[in-house]
Structures are given as C-alpha cells and as structure tokens.
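In what follows, a single structure is set out as structure tokens and then discussed.
Complex shown without one protein chain; remaining protein chains in place.
Now for chain A:
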C-alpha cells in the first residue's frame, strides 16, 4: 500500500518528484484543486495524518504509509461535517474552486484560531467573495432565509452548494478518465522573444522521446486569422491571431505544442525542441509604439481584411469626437483640472486556470470541454478557424472556477482542437499559474490625459480625455474596451462640452483582454478623481458637486455622439439614492468612530473620506442573445436549459428563482442545466453582466409561457375554467382541487405532448445600473500605511433577485478592486517578459487585506429587466479605486494619479509633496 486516502488503501506508487496533489487527483480525488501549484492559494489543502498541508508542496512519496483526508472524506457517510454545513448556511463560496481548501483548513481550527481569521486564513485565497461570507461560514454565522419558496427577492442558496462543499462539483478537468480513453496531454513551448520570426523548428529530438505523440508548429496551423476575443459579432475584434504563427509578437506567445502520453513526457518534449529565431525590433511602450518608425507589431496585416485601424502605425482603433466646444467650456470655468492618470495591467487570477479537454464523440464530432464564459461563441470560433459546420462541434463548460472576463477568450480550445482533429484522440491542456500570469490576458492599461473645468456655482463646463490604451500584442477586445471605457464614464455627467481622443495601440507585450468593467474601471479612476479635484478646487463637497452634475432620469446620456444610444434607457434610476446612501453611511461611520473614542489615531495618522460613482449599461451593445428552454418533468419538477455558464456569478440560482416566481413554484423544484451547445440554440455568453438581464429574461419568458400551458392542461383535466385555476408549488389549484404537476404531466402525455416552453431575449433595449462607493481611511504619513476605517457601497440593481448573492457579488467586486487599487500589477521587464509570474509576486487580496464593507441597495424597479432586475456583477469594481484615491487625497492633500497605491508609493508620494 502506498497510502490511505479517506480510509481506503491506495496501492499505486507515486513518481519520485510527484507532489501529493497530482497523485490524489490521479487516484480520483477530483475535489483537490489546483489554484497555483506553488503553495500560495491553499485550494489543494488536505490533511496528512490529521495535519493540514498544501498538497501541491507535499512530496507524494512522503505520504507513504500515512492517512490522507481530502474534501471527499470530510463528511461521514451522508452526514456533512459541521464546517460544510456552515459553508452552506452562509453560502461561503461563489465559484467554489477555493472551497475545498477553505473547508479542509477551517475544519482544523480550534476556537483560538477562529478568533484570528486574518492570520489563519491568509493561506487560502478566494477571488470571488471578498471573504465576508467565508468569515461568516467559518464562524458559523448563518445567512439562510427562513423558509421561503426562493422566489425573486429571496436569498436562495446556490443549487450546486452541496456539490461544492463536498468536492463533487465538476470543474473543467474534473472528468471521468473512462470518458477520455487514451487521453494525451499538451504542453506549449512559448516565445522567449518579444518580437521574432521563427526561422526553423527542429522537432526530431522531441519526437524521438518516449511518450511524445506529436509536435505542432506554425506549419500545421490553419491559415484563418481570428481573434481570441469572443463577441456576438466576431467582426467586433480584429482578425490578427493564428493558432500558431511564424511570427511571435510577445514573450510567452505559443511557438509549438507537444502532445504526449503524460504531462511529464510533454514537458520533456518541449525542452527537446530546437527553435531558431530571427529577432525583430520590439516596442514595449504604447507611447513609443505611436512614434514614426516604431516597429509595426502587425505591419504584415491588411487593414481592411483584418479590421485593424492602421496596422503600419500600431493603431488598432481610434476615436476622436467633440460635443460642444471644450476650449470654450474650459475658458468659462473658474476651476480647471488637468492631469494625467494611468492604470496598470492587472490579471483576473480566477482560481481555476484556463484549461480545455477535447475528444471526438461517437459520431466523430469535436467535443470540447473548457473553462469558458462563452461556449456558444467558442464553438462558432472553432468552426470558423477549422472550417467545420456548427453541428460538427460541441462546446461545454462544466462549473467554471472564476471568470472576471478572462474566459471571454479562446486561449486553449483552438490548439487543443488542432491536436484532437489531427490525432483523433482525446487531448488535454491545462495552464499553469505562471502561464496564466505571463501569457494569457490582462486588463488594458490606460493612460488618460484629462482636462475638466467647473464654474463657481458647481456647473461642470468641460470634460476632455485623451486616452491611450495598450492592448499588447493582439487586439482582442481592443476596440470594445476603448469604446466602452469612453462611454458611461463620460455619459454619467451632464456637461455641454465633452471631447474624446482615444487610441488603442499594439505593443510587443502580453495581450490585454476583457476584464471586469471593460474599460470603465480605468476611465472612472480618471474621471472620478477629476470630479473630486474640481470639487476641492471649488471648496464644494464632492458629493454635492456630483449631485449638481450627474445625469438625472430622462437626461440624455452622451459621451461621444451627439445623440444618445437609441436602445439605452432609464429603465429605472437610482443614482440619486446611491449617492445619498453612501453619504449618510459615511456620516454615521464618522459618528461611530467619534463615539467610540477612535477618531484620533495619533500624530502620524491623517484621516479622510472619499467617494466615487459609476454607471454601466446593463447589456453590451449590438445584440446579446439568450435562448432558454423550460419543461415539466414526469415527477412534477422542472428542467431549465440555459446557455449561461456558472462561474460563481450565481445566475443558476437566478434562473431557478425567476422560473419559480413565474410558475409560483419553489426554486428547488427547478433544476438548471447549462452552458452546453447541445442543450439550447444559442447564448452569447456570460459577459457584460448579462446573466440576469438577458439569459434570466429568456428564462422568465419561457416560464411565463409554460405557466399558461400548465394552467390550460390542468383546467382541461379538471374540467375547470382556466380563470379559476392557479399555480401553487408542485400543483395546480383548480378551483379548490389540487392537481399535482406530476398528474398534469400525465394528462399532457396522454394527449401526446410534453409541456415545454422556450424563451428568447436579444439584449435590447438596455437599461443603466449604478454604483457609488465611499471610503473613510487613515494614512500613516511616516510609513505610508493605509487603513480602511469604513467601506461603503450602494448599488442600484433594480429589484434584487437574490439579496445575499448580490451582496456577495458586490463584496467580491470591492475586494478585487482593492487588489487592483492597492497592490496588483503585472510587471513587464525590459525584455518584454512578465516578471510577476507567481502569486507571491502578484499579491491578490487575502482575508487579512479586505475590510468588511457595508452594502446598500437603491429601491428601484426596472421596466426593462426581468421582474424589475438589473445587472450587478462587473460594476461594483468600477468606483472603488477612485473612491480610495479621493479618500487619500482628502486625508493628505496629495493626489495620486497612478495605480496601484501601495504603501511605498503612498509614503514616497507624501514625502515628495513635502519637499
């Protein structure tokens, strides 16, 4: 016996250099997760003889003769461990990829350890929740609703909750090996150069190695250019990418793929490849990329065919507009603010890395399982690249371990498809954390030269931005992020004179892509910092200044076009409420500090408050489609088939709640199947915050339709008037006689029909949602330490379908935004390589870093969203960084214009201001 696992002896001997994590997964313990594989995230935590360890660091041979407990062994029989019950009762998870590690860590805590969760949970990273719900779970705080049907407005738990806490939820690579016989593994050789032409690749030595089955190079690549970005219209993004290219344009770009019987053999094959490069001049900086004579990153492309603005000058897209007369507006102003703001590269750091596993099914169709937010668009992209009809490809997403926009790209599926189609065997590719950090996508860095002016009475007279967007080596999302960034960030203010000059440019660096907020977090950092400066210049309260200038319901929302977007409406308006909610909460907070005698922290500390607002269209432009099918099953429950992937966004819960509400049933009677191109016709995908307002709306329409059908069949069966029948949970009440839904199913079956309804929604017209954030901070002038004394966010989400879940989205957005505001930065060295290549070099917020936030909802009812709901997933991120910078400004008098604001930067900034 090698070791015991969950009480069962396991005889297979581990390999000498194998870590316990991969051994356990090979032995079928798929609840053991890989977040980082370097000991930083804790997702792989297991017990060895009762002691919690990170199994990715634990030599598997060292576990010989010991007893290992994984999350699968935490429950005894059908009885959950108390910590599992607590994680359910507090819904201490979103995507759930970190949950097994959280449970295995917290299950070992004694009371003393529970009293210091920042210390004792700092080795467990969660990217979704912001940790409040996890803290509640560990401490046994329940946030369960008392008995409810789970209708709209109830805090229904996620349907997958029990699977998540028992480690049985199936993420991308948690598959049964029997379904992938003869599975091969792929590893990628990546470019060491920022810009080079591949002159030769010698694969002979690699192909001679044991286990190596194939090597793919640019000579094997389909010739169809495409974009890794996924949008409803593929023409939204430039066609500038090949599956494998003969030119590499950033350090880390794919050069070749080795496919072998095992990961270790594929790695050996990659090391055996001999590649010669002709190194080309590279440009790493977007300003330099615009200079005459700069190396053209995609100079070989045809502008029209690839839809690149000006490939010779590295411009992917540009925008130059002026409403009114900015120069005149500035001349009218009593206070003018001109400043350059810049935002850095940040990485999504979803706990589950990119991964795909593909095979040919029994009919020879390509069957791709991947970690994606867009299964239907990825199918379409695969068909386009490989010249296949849509019915020859199926794409399915299992439970996805976090997205944040990073999985609105096709980064693994294309190369896996190439290998599957060539070898006609199952092939898997799993990114390492380092590949994720160095060679996937990041947020777009923005440099924003801003000019704004205001009159003494508080009227905003001019707002002009000159925006330079660094899209990196490929133009995925380059146009969209630039246009969207310059949209709502300017439209939220009434101002007669607005000007935008924006360019999105190529550089020889890691590509930027879709990231939560899609350009708005960058632009709101500049705009909301500027509003704060104008208010300070006028001696006016910043919230008062905003009240005077922000759009009010009915005002035209204008940014770059003299006419408002024709399909964007005030389906509801709660910005005014959000501003008041935050203002009031900050006032109460200050009062609490005073009453508690905590207002004075000592001579080194400066205290201040700061606020910022944000607006977002509830749906992306130019169409966002969803198709939903709802049917009554023989047992009287419902099956809902939807396109949207579940990655912690909670839309599965929302679908069940919307359907249950329309059917007057219970949410747990609606089982949701999802994110599989063989289930429904089409779904644009879970991005742009559309899970509730587009896909949810389709489900609601299907449910409303089905409800009518149920009543008709029941009324017929009972011989009652339809008007006298009404749906109740599990039955139809026909004028006082209860007809169980299972009976309704039978009646329909006898008539030769199934009770099934479909809903479709096209994502238009659209509404607007709002978020306002406020901070009270203390800054230590002597060390740069920043303490967040109070964090408040108010959100206008319309009718909140699931308050607990929506609060979780907001808390998670705040935490992720704090990481981007305070620490996170993907750094690129002089050679173009990303240097922040492991999580110890790329610090994302831990339990110890995230303050508890007060979350408030505006009371609005949206006329466009399903049952009054609006989107609320990306947008909580957007106002956080400027609110923080404004609070620091208020405390210290110093304006910080670059992110992130780490303690060293704050200290040195204050020191420079004193000098």
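Odds and ends about this structure:
Simple rule for what comes next: a contact is a pair of C-beta atoms (placed from the backbone, for glycine too) under 8 Å apart; a residue touches a chain by one contact, two chains touch by 3 or more; residues count from 1.
Everything below uses one rule, namely that contacts and distances are computed from a predicted model.
Taken from the listed names "Peptide transport periplasmic protein sapA", "Branched-chain amino acid ABC transporter permease", "Sarcosine oxidase subunit beta" or "FAD-binding molybdopterin dehydrogenase", the protein name that UniProt assigns to the chain not shown is "FAD-binding molybdopterin dehydrogenase".
Note that of A:33, A:54, A:190 or A:516, the residue touching the chain absent from this view is A:54. Shown as candidates are A:443, A:781 or A:807; the residue that touches the absent chain is A:781.
Screening A:119, A:456 or A:592 against the full complex identifies A:119 as the residue touching the chain left out. Listed residues A:105, A:314 or A:353: the one in touch with the omitted chain is A:105.
Counting over the whole complex, chain A has residues 15-19, 22, 37-40, 42, 45, 51-54, 56-59, 61-62, 105, 118-124, 263-264, 267-268, 271, 432, 781-785, 822-823, 825, 827, 835-836, 838, 840-843, 845-846, 848-849, 902-905, 907-908, 911 touching the chain that is not drawn.
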